[in-house]
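The other protein chains are all here in position, but one chain of the complex has been omitted.
Naming follows writing order (A and B), and every chain is counted from residue 1.
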Amino acid sequence: MQEKNRGLALFTLLVFLFLLGPLLIISFTSFEPGTVLKFPPEGFSWRWYENILEVEMFMTTFKTSMFVSLAGNLLALALGIPAAYALSRFQFKGKAALNAIFISPVLIPGIVMGFAMLKYVIIVYDLPIYAGLLAGHTVLMLPFIIRVVASSLANFDFAVEEAALSLGAGRLETFFKVVLPNIRSGIIAAILIAFLESFNNVDISVFMTGPGVSTLPIQMLTYVENNFDPTIAAISVLLMIVTAILMFIIERLIGLSYFTKR
Amino acid sequence: MKNKGLYLLLLPGVLFLTLFMIIPIVLTIASTFFHEGSFTFAGYRQFLTDPYFIKILLTTLQVSLVTTIACILLGFPAAYYISKLGPRKKVILLALAIFPLLMSSVVRSFSWMIILGKKGLLNSSLISMGLIEKPLEILYTPTAMMIGLIHLFLPLIIITLVGVMENIDPDLIKAAESLGASRFTAFRKVIVPLSVPGLIVGSILVFVGSLTAYTTPALLGGKQRVISTFLYQNAITLNDWHRASVIATIMIVITLAVIFLMNKLATKLNPKG
Partner (left out) sequence: MALLMLENVSVAYDNQYILQNFHLHIERGQLISLLGPSGCGKTTTLRLIAGFLEAKDGRFLFEGKDYTRVPVNKRNFGFVFQSYALFPHLSVYDNVAFGLRLRKASESEVKKRVTAILDVVSLGGFEKRFSKELSGGQRQRVAIARALVIEPDLLLFDEPLSNLDANLRINMRVEIRRIQQELGITTVYVSHDQEECFSISDQVAIMNKGVIEQLDAPATIFKYPKTEFIARFIGFTNFIAFGERTEQNGQIILRTGNHTFVAANHPGTANPSGKKCALRPDDLLVTTEDAQDVNRLQGIVKVSTFLGRSYQYVVETELGDFTVNQEMETPYRSGQKVNLLFPKDKMVLVD
């Protein structure tokens, strides 16, 4: 019986080696002083990290990504928190249908959504690319926000609202003073999770590029298709560090169980 | 007052989604039936009789199928191992599994370019170990795509299954053992059947995800196209929006069909009667 455990443990170790090995390799490669990507690297150099700052497109697209992911996040919060509240708190006709509508972005392949939005939002509605990008990312983030907030509210005892009302508070006031503070960690976690999804997104962003407008992942994609130097590795390492920090914060706020339950 | 307030809460979100998602998608689908002003199935006919397109479709399905099966075979035992760990170790392993998921697909696929290239890590190691003479051409083939996709989706299967297995009452294993079952028999007769619904959910995610993935095939597939890169090519490179819309619609139909069929399968296979 003990043997079986050891075999299983070894197997799991190999699986994790497979999952994390490549990321480790990228990290080492980022320090390669030469211009050709190779592993193991022949030396140690910060050169490619400095290069990030020098390639203007990276900085520009980074700023674009940050703006789109943050602004889209705020927009998704403004749309999503009330919706999540309504879906958790009340029973009403058509609730199932509405639930489906809010989940639906997840069912449509990202690349299809990106294309459809390019076709109509940009061309037909005649909105600037930036707006299309923002709209696309908001649509992307909305289901995440709703799901995390609704899940936080699922454990919320709404009797607390009634207590506040009986003590004289108005509805809106009650929401901000009594409901929101208690789901605060859920909301912050929702923001972080949605942010990561949006920041890393390729499928939607790939269609919403134009002169001077692009997101960081798309820029990285284009760069890789034309250059094969360790700059991308350097950017990847920085992204990994940021992701690790955000993940740590998410774990502190709502634990990792968010990811395991379906 | 109640109704008005309720709809006020929901309306902005619904409106936004309708305007920016539902209408574009619906119109895209609708546009495929019109070509030069008249209602026609010509777009679809053209596609479904085009051997080049059929090949792309089949390649995509094949790649997705292999990816899904590989993820299940690799992920199930690993998830079982993790689900039996004490809380501290479990959190660490789960975190390690979730971490790659939160990284961009560009980064993850890129790492495989370094490994699978002609001068990449894999080839250099195999050559220096004397196992092969000429570098293997793995990069820019369907194999590379599959490896990249497996790498992409394996964490998803693992954490889905861990969640499922954690929900299985631990007393059930003890009951099976008290009735004479060995550890392995208990696994086979209790854990596996009860994990099937969750397994199917995870498989849907992996299969559909692989089917519609863009970045990984774009970086690792080279000239080999899959549906999503074909869509992009038609839309942006060839500027043929009608064809692109047709491809997009076919992708939606396949996605929904797969989800629907697998849900049916899940209900049929649901061991709880």
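Following the convention adopted for this analysis, a residue touches a chain if its C-beta (ideal position, glycine included) is under 8 Å from a C-beta of that chain, and two chains touch if they have at least 3 such contacts.
In this text, all values refer to a predicted model and were calculated from it rather than measured experimentally.
Looking at the complex as a whole, the chain kept out of the display touches B. From the options B:Pro51, B:Pro87 or B:Gly180, the residue with contact to the unseen chain in the full assembly is B:Gly180. Across B:Leu161, B:Val190, B:Leu211 or B:Val226, the single residue that touches the chain missing here is B:Val190. With the whole complex as reference, residues 169, 171-172, 174-182, 185, 189-190, 193-194, 271-273 of chain B touch the missing chain.
The working rule: only the chains that are shown with their structure count from here on.
Chain A and chain B, compared by their mean Cα positions, are separated by 17 Å.
Those residues of chain A lying in contact with chain B across their complex are 1, 4, 8-9, 11-12, 15-16, 18-20, 22-23, 25-26, 29, 36-39, 78-80, 82-83, 85-87, 90, 92, 98, 101-102, 104-105, 107-113, 115-121, 124, 135-136, 138-139, 142, 146, 171, 196, 199-200, 202-203, 206-207, 217, 220-221, 224-225, 228, 232-233, 236, 239-240, 243-244, 246-247, 251, 256-257, 259-262. By the touch rule above, chain B contacts chain A in their complex via residues 2, 5-6, 8-10, 12-14, 16-17, 20-25, 27-28, 31, 74-75, 77-78, 80-82, 91, 93-108, 110-115, 117, 119-121, 124, 151, 154-155, 158-160, 162-164, 166, 182-184, 198, 201-202, 208, 211-212, 214-215, 218-219, 228, 231-232, 235-236, 241, 244-245, 248, 251-252, 255-256, 259.
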